[in-house]
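The block underneath contains the structure these notes are about, expressed in structure tokens.
All protein chains but one are shown in place.
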Amino acid sequence: MGTQILFAILAAVAVVCGIGVVVSASPVRSALNLVLVLCSVALLYLTLNASFVAAIQIIVYAGAIMVLFLFVVMILNLGSPEPLVNKLKPQTPLAVVAGLVLIGVIASVVASIPPQASGRLLPEATTGALTIGLSLFSPAWVFPFEAVSVLLLVATVGAVVLATRRAL
Amino acid sequence: MAMAPVHIPLFYYLIVSAILFALGTIGVIVRRNAIIMFMCIELMLNAVNLSLVAFSRYLSDIGGQLMVIFVMAVAAAEVAVGLGIIVSIFRNRESINIDTLDVMKG
Partner (left out) sequence: MDFSQFSHIFWSVPTNEVPAADWWIDVLRAFVRILVPVFFVLLLVPPLVWFERRLLGFMQQRQGPNRVGPEGIVQTIADGVKLLMKEDIIPSNVDRTLYVLAPIIMLIPALVTAGVLPWHPSLVWGAGAPNVDIGVLYLLAWSSLAVYGVVMAGWASNNKYALLGGLRSSAQMISYELGMGIAVVTVVLISGALSVRDIVFDQSAYGWIKDAAHTTAHHAAYTWGIVHKPWLGFLNPWHVAQFFPMGFVAAFIYVVAMLAETNRSPFDLPEAETELVAGYHTEYTSMKFAMFFMGEYANMVVVSAIAATLFFGGWTTPIAQLDQWDNTAVGWIIPAAMISAKIGLGLYFFVWIRATLPRIRYDMLMSFGWKGIFPIALGNLFCVAVSLTAGYWAGLAVWIVLAVGALLIVANLDSTKRFTEKTRRRSVLGLYASAQPFQMPLVKTSNGAPPVDGRTAAEELVK
């Protein structure tokens, strides 16, 4: 019972703040709403026994990526709402309809999954950092792991090149 | 610690994930502010992450969690480059409203 209530609260917070991200006028409000979404998703990870991923979610997403967003919003002084130039205003109701259709499509697919597809849950002992580390460096996953590290290096170099003040 | 019975079906997590994903999609379509659009993309990535972790738990495969870690790394790389692009666009155009970025239309 307790977990259902917890899940309901977390899901509600995630969805309400998700709406907040989309409808907030100012980017700062949007970003702070997104931080709340990230935190509630991290707590949802905890209810799924994925504590390591939850911690990484907070550290990487909420602690680094979103602070970077806020930093850019503040450094460009974009605190004010966006200007009235909006060439795609009629798109808004269509977008909402499209979103609802998307939810419907996904829900119909999800509903076709038999409940408890495998009946076997990931045992708790295998969700810690040790298991995740060992599986990351197992032959199946080590190549993507190294590829991601190269990607991060490339992104770092790219960001530095973009950020150097030069006439583009 | 003994396994307690599961009260939350996989379905619920997937629905939450679908709603967040759709919200992100709507945001990308509706908003004109490049940074907010970017944040909506992050929202979509998170929705996918949530369903990955849920699948990992209910299909008893650690791979889902590993995928989430990769998605986060890719998201971090994407944000670093993307925000760099946004900052340099702002330096040139004094605006990040994407409706004003129409020079390529000729």
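In this document, chain identifiers A and B correspond to the written order of the chains, with residue numbering beginning at 1 in each.
Throughout what follows, a residue touches a chain if its C-beta (ideal position, glycine included) is under 8 Å from a C-beta of that chain, and two chains touch if they have at least 3 such contacts.
Small disclaimer: the values here were computed from a predicted structure and weren't measured.
Participant: Of the residues listed, A:C17, A:L34, A:A62 or A:I103, which one is in contact with the missing chain?
Facilitator: A:A62
Participant: Touching the hidden chain in the complete assembly: which of A:V16, A:V109 or A:A129 does that?
Facilitator: A:A129
Participant: Give the residue, chosen from A:I9, A:I75 or A:A140, that touches the chain omitted from the document.
Facilitator: A:I75
Participant: Spell out, residue by residue, where the missing chain touches chain A.
Facilitator: Counting only chain A, the missing chain is touched by 1-3, 6, 28, 32, 35, 46-47, 49, 51-52, 55-56, 58-59, 62-64, 67-68, 70-71, 74-75, 79, 128-130.
Methods note: only the chains that are shown with their structure count from here on.
Participant: For chain A and chain B, what's the span in angstrom between their mean Cα positions?
Facilitator: The answer is 5 Å.
Participant: Once bound in the complex, which stretches of chain B touch chain A?
Facilitator: For this pair, the touching residues of chain B are 1, 3, 6-16, 18-27, 29-33, 35-36, 38-40, 42-43, 46, 49-50, 53-54, 56-63, 65-66, 68-70, 72-81, 83-88, 90-92, 95-97, 99-100.
Participant: Across the complex, what residues on chain A touch chain B?
Facilitator: Result: residues 1, 3-4, 7, 11, 14-15, 18-19, 21-22, 24, 27, 30-31, 34, 37-38, 41, 44-45, 47-50, 52-53, 56-57, 60-61, 64-65, 68-69, 72-73, 75-76, 78, 82-83, 85-88, 91-92, 95-96, 98-100, 102-103, 106-107, 110-111, 113, 115-118, 120-124, 126-127, 131-132, 135-136, 140-141, 144-145, 148-149, 151-152, 154-156, 158-159, 162-163, 165, 168 of chain A touch chain B.
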